[in-house]
Each structure stands twice: as C-alpha cells, then as structure tokens.
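Reading through the structure tokens given below for one structure.
Just one protein chain is left out here, and the rest sit where they should.
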Amino acid sequence: MDIRQIKILLDKYNRAETTLGEEQMLREFFAGLSEIPAGLEPYLSAFRYFDSMSQKAVQEPELERKLEALIDYEKNRKPFIMLNRKVIRWISAAALVVLISTTVLVVNKNRKPDMGTFDNPELAYQEAQRALLYISKTLNHGTKELSNISKLNSGVENLKNLEKLNSGMDKLKLISKLDETSTNENNQ
Amino acid sequence: MDAGEFKEKVIPLSGKLFHFALLLLKDHAEAEDSVQEIFLKLWKMRNELAEYNNLEAFAMRVTRNWCLDRLKAKKPRYIESYSLGYELYSEAENPLRMLENTDQMTTIRKHLQTLPEQQQTVIQLRDIDGYEYEEMAAIMGMNVNAIRVTLSRARNSIREHLIKIGNYGHPANQNSAR
Partner (left out) sequence: MKTINSKMRIFAFNLALLCLCANLNAQTVADKIFDKYSGSDGFTTVYITKYMFDLFRDAGIEGEEDEDMGKVLSNLTGIKILASDDDPATPISVNLYQEVMKQLPVSLYKELMVVKDKDQDVKFLVREEKGKVVELLMLVGGKDESALICIQGIIDMKSIGKLARGMDIEGMENLEKIEE
C-alpha cells in the first residue's frame, strides 16, 4: 500500500468510517514500518498503543476460578426452580385459569336442580304421558281428517269431539283430578 | 441454561468484562468485586440468557451499566497506576525505541483518562477490543451514528494531543495529517 492510499484510509479512520478490516490494514502497515513517514507519527504512536493494549492477555484464569467457585456455591444454594420471569408468568396464567374454571364449576354446582312444577316424579310422569298423548291424538286426528274429508258432517262432529277432548284434558289441573286419572290409568 | 452451560459460555467472558470494568472503575479491587456481582446477576438470569443473540455484547452492556451506576453511587478513588500492569508489545530490538514507546504509551494512556467516559469506552471497544459498530451500539445503548461520532471525536482528540505534545520536529507537516 502506498502512502496515498494510507492517507485516504486515515481520513476515513478519523471520521470513524473504516471497517474493522481496513483498520486492521492500517495497524499492520504501521506495525511493519521501518521508517516513519513524515506527518504520520501520531498515528504510529496511537496504533502501537492500541496494539499493545490488545496484546494483553484477555483471559484471567484466577478470576475464572473464583467465579466458578462462586457459581458452584450459588448452584447448591438453590435446588428449586428459580422464580424467573417466565416461570412467574406461567404460574400466574395457570392460576388465572384455575380461578376462573373453579368459579364457573362452583356456581354451576350450587344451582339447585330445577324440579319444575312437580314434587312427585310419579305424578310428573303421568302428566308427561297425558301431554304427549294429547299431542299425539291431535296430530293423528288432524291427519285422519284428510282422509275423512268427504264426510263433512262427521268432520264437524269430529271437531266437536276434539273440543271435548280439549276440555277433557281439564286444563291440566292435575292435583284435583288425581284420583280419577289414576283410576283411569289403572283401568287401561 | 444450566450450570454447565453457564460455565462454558459465560465464565470465559470474565476477562473481557474485568478489563472493561477496570477501564471504567480504574481500580482493580473494585473491578473484581463488580465482575463477581455482575456474574451473580447473570447467573440469576441464566434462563433468559438464551434469548440474547450476542451474549458477549449483552454481558459487556451489563458490565458498563453496572459500573456507571457504581460510579454514580460513590466518588471514584482515583488511582494513579493500574495495579494490574500491561505487557508492552515488545520491540526489544531497539531499546531506545522501546523507551520512547513507553513514554508515548503513558502519554496516550494519561490523555485517554481525561476524555469523557463514552469516548474512552469507544476507543477501548473499537481500537483495542475490535467490536463492530453494531455491537458497540448494543453495549452502550446508543445508535451506530452516535457511536461513530463519538469514536471520531476520540480519535481526533488523541491525534491532536499527540501532535501538540509530541516533539516530532516537523512543524510544517502538522496540518497534512488532518
């Protein structure tokens, strides 16, 4: 490298625009000089200084040994999982989940089973039967009507009987009719 | 990171961290104390160390921040000489030259110590330790441009000082180096 190129690099160096590679070239140039070019003395001193500083041993074995001992001591002091940020994050998230699900479960469990309007399952069963039979009969009757459509008179009578059927169901006042219905059921 | 990995990856950085701490604290004992504290801190966060791309730059940054905090907390004891000396780049061929060099070294070292901390740090990190600009930015918590500006200032300062006090005997050439 000639002086001209060196000077160009040095300008770049002064402006802190050189790469590590270019700085290395400068260092090598100045290290290998047998003769100091005019005006470049300050650089020579500086680069030589930097060289000597970087030659210093960077490893400190004594220190490393001390630190290793320190780590071993610390390691044995804490056998449990460290409460670092990550662990705390996960634990609190899990706690949140547990809290919410527990609340939901407890609230749901405490809801008393809704028994509806009956206390007695037997009565309820009978009522359920009646309701379904009523629906069934009405449905069937409706469809049967289609086939009986020619019999106009009987059609009207049918409807009348349907009315009777409706009132026969007695507006579902079950309790007062309890004896009658149970007798009826038993007779079937 | 478990203990073994920590010993493998982090402990070898102790030398660099120590010298950096030394640069900042200017006291061997304090530097060593600091490095121990810093390593304890790194140990405590060992599970998160894997997240850092450049462990060395991170450790250096921790060191710098720690040392600067420490300096703020107490008045630094200014000690004339490093208790840990440095080995000179031997140029044993020319004893006179070597002597000259020693003077030069001392001069430069002394001048560096008068510079603001940031300038001292950039010189150490770049011209001595050879970090990239990006690494320096990460260590110092500055952007790359700011790093370059600081570095440029520091280098110019060294050079101007050397020219001023150096008896190079070429007054006419003083300007050509700029």
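The first chain written gets the first letter, and so on, giving A and B; residue counts start at 1 in each chain.
The rule is simple: contacts are C-beta pairs under 8 Å (C-beta built on N, C-alpha and C of every residue); 3 or more make two chains touch, one makes a residue touch a chain.
The model shown is predicted, which means the values in this text are computed figures rather than measured ones.
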item: Neighbouring shown chains of the undisplayed chain, as defined at the top; value: A
item: Omitted-chain contact residue, chosen from A:24, A:59, A:84 or A:129; value: A:129
item: Interface with the undisplayed chain - residues on subunit A; value: 85, 89-90, 92-93, 96-97, 100-101, 104, 108, 113-118, 121-122, 124-125, 127-145, 154, 157-159, 161-166, 168-169, 171-174, 184, 188
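In this text, only the chains that are shown with their structure count from here on.
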item: CA centroid of subunit A to CA centroid of subunit B, Å; value: 47
item: Parts of subunit B lying in touch with subunit A, wherever the complex brings them together; value: 3, 6-7, 11-12, 14-16, 18-19, 32, 35-36, 39-40, 43-45, 47-48, 86-89, 101, 104-105, 107-109, 126-130, 132, 147-149, 151-152, 155-156, 158-159, 162-163, 166, 168, 170, 173-174, 176-178
item: Interfacial residue positions of subunit A with respect to subunit B in the complex; value: 10, 13-17, 20, 23, 38-43, 45-46, 48-60, 63-64, 66-68, 70-72, 74-75, 82, 84-86
